[in-house]
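Below: the structure, in C-alpha cells.
With one protein chain removed, the remaining protein chains of the complex are shown where they sit.
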Amino acid sequence: MSSNSFGQLFTVTTFGESHGPAIGCVVDGCPPGIALAVEDFEHDLARRATGKTRHTSARREADAVEILSGVFEGLTTGTPIALLIRNTDARSKDYGNIAQQFRPGHADYAYWQKYGIRDPRGGGRSSARETTMRVAAAVIAKKWLNDRFGVRVHGYLSQLGDIVPARFDSAAIDWDAVESNPFFWPDAAQVPELETYMDALRKSGDSVGARVTAVADGVPPGWGEPVYGKLDGDLAAAMMSINAVKGVEIGAGFASIPQKGSQHRDLMTPQGFASNHAGGVLGGISTGQQIVVSTAFKPTSSLRLPAEGLDTDGNTVEVITTGRHDPCVGIRATPICEAMLALVLMDQALRHRAQCGDVGTVTPRIPGRIDG
Amino acid sequence: MSSNSFGQLFTVTTFGESHGPAIGCVVDGCPPGIALAVEDFEHDLARRATGKTRHTSARREADAVEILSGVFEGLTTGTPIALLIRNTDARSKDYGNIAQQFRPGHADYAYWQKYGIRDPRGGGRSSARETTMRVAAAVIAKKWLNDRFGVRVHGYLSQLGDIVPARFDSAAIDWDAVESNPFFWPDAAQVPELETYMDALRKSGDSVGARVTAVADGVPPGWGEPVYGKLDGDLAAAMMSINAVKGVEIGAGFASIPQKGSQHRDLMTPQGFASNHAGGVLGGISTGQQIVVSTAFKPTSSLRLPAEGLDTDGNTVEVITTGRHDPCVGIRATPICEAMLALVLMDQALRHRAQCGDVGTVTPRIPGRIDG
Amino acid sequence: MSSNSFGQLFTVTTFGESHGPAIGCVVDGCPPGIALAVEDFEHDLARRATGKTRHTSARREADAVEILSGVFEGLTTGTPIALLIRNTDARSKDYGNIAQQFRPGHADYAYWQKYGIRDPRGGGRSSARETTMRVAAAVIAKKWLNDRFGVRVHGYLSQLGDIVPARFDSAAIDWDAVESNPFFWPDAAQVPELETYMDALRKSGDSVGARVTAVADGVPPGWGEPVYGKLDGDLAAAMMSINAVKGVEIGAGFASIPQKGSQHRDLMTPQGFASNHAGGVLGGISTGQQIVVSTAFKPTSSLRLPAEGLDTDGNTVEVITTGRHDPCVGIRATPICEAMLALVLMDQALRHRAQCGDVGTVTPRIPGRIDG
Partner (left out) sequence: MSSNSFGQLFTVTTFGESHGPAIGCVVDGCPPGIALAVEDFEHDLARRATGKTRHTSARREADAVEILSGVFEGLTTGTPIALLIRNTDARSKDYGNIAQQFRPGHADYAYWQKYGIRDPRGGGRSSARETTMRVAAAVIAKKWLNDRFGVRVHGYLSQLGDIVPARFDSAAIDWDAVESNPFFWPDAAQVPELETYMDALRKSGDSVGARVTAVADGVPPGWGEPVYGKLDGDLAAAMMSINAVKGVEIGAGFASIPQKGSQHRDLMTPQGFASNHAGGVLGGISTGQQIVVSTAFKPTSSLRLPAEGLDTDGNTVEVITTGRHDPCVGIRATPICEAMLALVLMDQALRHRAQCGDVGTVTPRIPGRIDG
C-alpha cells in the first residue's frame, strides 16, 4: 500500500508540495453513478481555506478543483477520479532563509534525515497544504454516505488553548451556530472572547494548540473490521496522519481511565443506548450510535519568535520563520477531521458490503435497530 | 490487506478465538538469519499472562508456543513463521448464560450486528486472548531491532484509575523497578497502595481504566513514511487496535493543546534535543529521540455487577458476567503496548530500508546524529 | 500485502514447509454463515493427494484438515479461518545428499541466493506441498460461489507431453469422464495410452510437462477490476504462482496471434455469444461467458537421471535426486488450477460487491443477461 494512499477500497492517493506546480489526488474504488461536479467541492474547500479571516494564514488559496477523469456526463463511472488544484499563491521567497537550517519542531529535519534531500519551499510535502485534497476527496464520500445511508458528518472546535466551550450540549449541537463563526465554535456567545485571544496570540508571534471533535450521525451498526481493521483503529490512523496531531480519542477517550466500568458501560434499552461513552464503537465495530472522535493539535512550530536551531552542517543558528502561518492550525482543522472521518466511514462501508453484503441481507433476524 | 493482518512488510496475521481449539499467527516478511527458538517467547508471554497474581483474570494460560514453519536449524529462513498456542483452560460453560444476551459495553452486540452470528464463548474473536499472538510476534521484532540497531522497547503503567506515579523521572525510568511489581508501575513505593486499591476494586465487582506508556530508545532518525504511513499514524492504529483502548497520544499528546508553540517546540542543539514534547516524531518520521506513545484503556465491561441489557430478541434482561475477568485490563496491557510499538518499528524499519537503503547509504552528508 | 498471502478481500495466507511439522493457512474476509466442516475438504484434497496411483509421487499424504478458528457450530463467523494439516510422512533423510548442492532447474539455488539460508528438506517452502492449502482454502470459495451464484469450477488435463485429447468437445466436457481417471483426462478412450506413456517415463527416470485447463461456468458479467486488478490479470498471477508453471493463457491465448480480428472477435446475439475466443473476459471484466484459463507446467527438475550441478562452494558435482517425486507434476495440478480459479473469482466477487453492490442493484436497466 502506497504510503501516500489512504483507504483499502475507497482509496485516496494524494500528491503535491506546498509550493510546487499543483496538488492533487486520485480517488479509486468509487461507486459508479454518483452525481459529481466541480461546484460540489467549493463549500468544504472554502471552509478549510486560508486567507479568509485574520485568524488564519494570509496565504490566499483559490483552490479551484479540476476533475481530470472518472466522471462522464456528470456521473462517476467507477474509474479513478483525479482532482487537480494548481498552486497560485506560492511565494517561495518567503522560505529562502530556511533552506539550510532546521526550525525546531518542524518536519524539515526529519525529512532531511530520511531522504537526504528535501523541498524546503513552504514545508514541501509536509505542509498542511496536502490536506486540501483530503477535504476534496471526502466531498465524494460525504455525498455517498448521506445519499445512501443518511450518514451526516460534522465537526467543531472543542478546545482552543485552555478555553473550552462554556455552554453547549455535546449531544445536541447547533451546527448552524458552529458554521456561523470562523472558529467552528459551538458556543456562539464565546466568539468575541476567542477573537480577542487570537488577536493577542497573533500579535505575540506565538501559537497555541486546539482540540477538534468530529461526529457522524446515522452510521448503521456493523461497520468496522476486527482486529487490525477496526473502525476506531482506522480513525486513529486517519486523524494522526493530519499535520500537527498528537492525540486521538474515541468517545470518552482518556477520560475513561478514572471511570469505573459500571459508570463507563453504556446501558442498552429497547429504546436505544442510555449513554455514549463508547463513542459509537465496540470491539472496533459501529453500534449504531453517534461516532465521536476527538483530535489534539499541537501549537505550530513555525513562529516569528526566534529560536535556537541547527543548520545542515550541525551548527547552532537563530531561526525565525517569516512566512505566512496559522497561529492555531486547529482552527482550520475542523473540515479536515470531518474529511478523515468521512473517508474512514466510506471505506468501511464498502469493506462491510464486500464481506457481508448490502445492509439488510446479513442480519434479517435482528428485531430492530438499537439506536442511541 | 486482510483485516486480521498487521504491518505492510513485517506482516503479522493472527487467528483464533478465546475458547476455540487454538490461537496462532503467521509472521511474513521476516528477515532471514535471525536466531529463534521456542524459549525466546517465554519471557514476554509470561509477562502478559493471566492467572499469575490475584489482580488479573484467574484463567491460567500455559501459552506454550509451537513454531510450525519458517525456522530451520534455529534460524529464520525468510519464509512465513507460523506460531501456534493451544487453548488449554477454556471453560466455555462459564459463558453459557450470555449466548442470547448482550452485555453493556461489550463487543458481542457489535459482532452480532455485523455478522449476524457470533461465537459467544469468552468473547470469541473479540477477546483479549488474541493479543497473546501480538506479544509472540513482537518477540521476533524486538530481537531484530535490538540486534541490528540497538533499539530497546519498554513500557509501564502510567495511570491506574485516578492514581498516577508519585515519584519518577519519565526520562530515566528504572526498568528493573517496573518489572519487579505486577503492575509495571514505575514508582515501587506505591505498589502497596495499588494492591489495596485493586483488592477493594475486585471485591466490589467493578473495574477501572488505566494508561500505559510505551517507549523506544535507540530508534534511528528517518523511520516513518509521509503522509498516510506516518510512524505516529501507524502507532495510533496499532494501539487503538488493542482491546479496550479509547485513546492514543504521542509525546505531549492532549497536553499539547494548552501549550504555546514557543513552549512545545523542542529546541535542537549540537548536543541533541533539549526536550521531547514531540515524542520522537516530527512530520510522521522519527527524529532520533525516544519514541513515546501513551494509550488509554477503558474499564472492562465484563462485571459481576448486574446491569440492564438486551437479549437477541430485543427484550430487556439483567446481565451478570460470571466468568473470569480482569478488573483492570490495563495492568496486563503493558507488554501488549510494547509489542505493538515493536511491530510498528520493525515494519517501518523495513519500509525505510526498501525506499532509502540500509542506514548509512542515503544520508552520508549528515554531520552527526542529533540525539536527545 | 504479505507475499505469502493471496487475494485482496478473500485473503489466503499459507505457511509451512514440505518436511516441517505442519502446513496450514489462514482464510480472512470470508463471508459469515457458510456451513463448513472438516468433511468438506476431503474430496478435493484427495483429488490432489500423492500416493494414490503409481503415476504420482509415492509420498502418502493423509492431509487431515483441522479447523482451528472462524467456525462456530458449523457456520463461518466472519473471523479468520485457520486450517492446519500435520506433515506425517515427511522422510527428510531422502534429501540429505542435496543439502550442500543445487539441483539444476530447482528453486533451491534461487532461495539460497535470496536468503543466504534454505530448508533443503523436500524443497522446503518451494515444495508443491504448499498447494495443498490452496486447494483447502478454495473449498470454501467453491462452496460460496456455487451456493450464491451457481458458479461451477472444473478442470482437466489438456496436454501431457505431446499428447493432446483426441476426441472431446471443449464446450461440453463430460466431467464424470474427467473424474474417472487419474489423469483428469477428458477423452476416456486415451487413458490406456497415457498409462503406458507414464509407465515408460517413470521407468526412464525422466519427467515431462503438461497443460491444465480450468473453466468456470455461471460467472456473472461484471467481475474484475480495471486496470491492474483485471480478472485475467489476477488469474495470470494466480496460475503463475503455482509451482512449475511457465505460461498462462486466457481463452484462445497464444493461438490469438495468427488470428484476424474478424475471426477472433466473439459476435454477440440476443441469444448469447457466438464463440468464446475471449475466454469469458473483456477489458479485464467477466462477460457472462465461460471463464477459460490454461496453464503450462514444465517437466519437474527432480530426476533420478544424474546431472551436472554445483555445490554451495561453487564446485561442479553430479546431482541425483533420490526422493519421491512426480514424473509429471501437471497430472495432480488440475485441482490446484481449479483452486486458484475459484480463489480469484471469490475475491473478485467480493471486490465487485464492495464497489457496485450486490448483483442486481447496479445494473437494473440491462435488458437481459447475454450468456454464451
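For clarity, chains are labelled A, B and C in written order, and residue numbers in each chain start from 1.
Rule of thumb we're sticking to: contacts are C-beta pairs under 8 Å (C-beta built on N, C-alpha and C of every residue); 3 or more make two chains touch, one makes a residue touch a chain.
All values reported here derive from a predicted model rather than from experimental measurement.
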Partner chains on view for the chain not depicted: A, B, C
Option touching the unshown chain, where B:35, B:64, B:166 or B:354 are the choices: B:354
Hidden-chain contact residue, picked from the options A:20, A:105, A:165 or A:357: A:20
Touch residues of subunit B, complete complex, unshown partner: 1, 9, 29-33, 78-79, 226, 350-351, 353-358, 361-362
For subunit A, the residues touching the chain missing from this view: 1-5, 8, 11, 13-17, 20-24, 26, 28-29, 32-33, 66-70, 72, 75, 77-82, 84, 114-119, 124-125
For subunit C, the residues touching the chain missing from this view: 1, 3-6, 8, 14, 102-116, 125-126, 130, 159, 161-162, 206-211, 221-230, 232-241, 243, 245-254, 256-270, 277-279, 281-288, 296-303, 305, 307-310, 312-316, 330, 351-352, 356, 362-368, 370
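One rule holds for everything that comes next: only the chains that are shown with their structure count from here on.
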Residue-number overlap at the subunit A/subunit B interface, same or different (half cut): same
Chain ID, smallest distance between chain and overall C-alpha centroids: B
Between subunit C and subunit A, distance of the C-alpha-averaged centres to the nearest whole Å: 45
Chain centre separation in whole Å, for subunit C relative to subunit B (CA means): 39
Between subunit B and subunit A, distance of the C-alpha-averaged centres to the nearest whole Å: 26
Contacts with two or more other chains, residues of subunit B listed in rising order: 1, 3-5, 8, 14, 114-116, 125
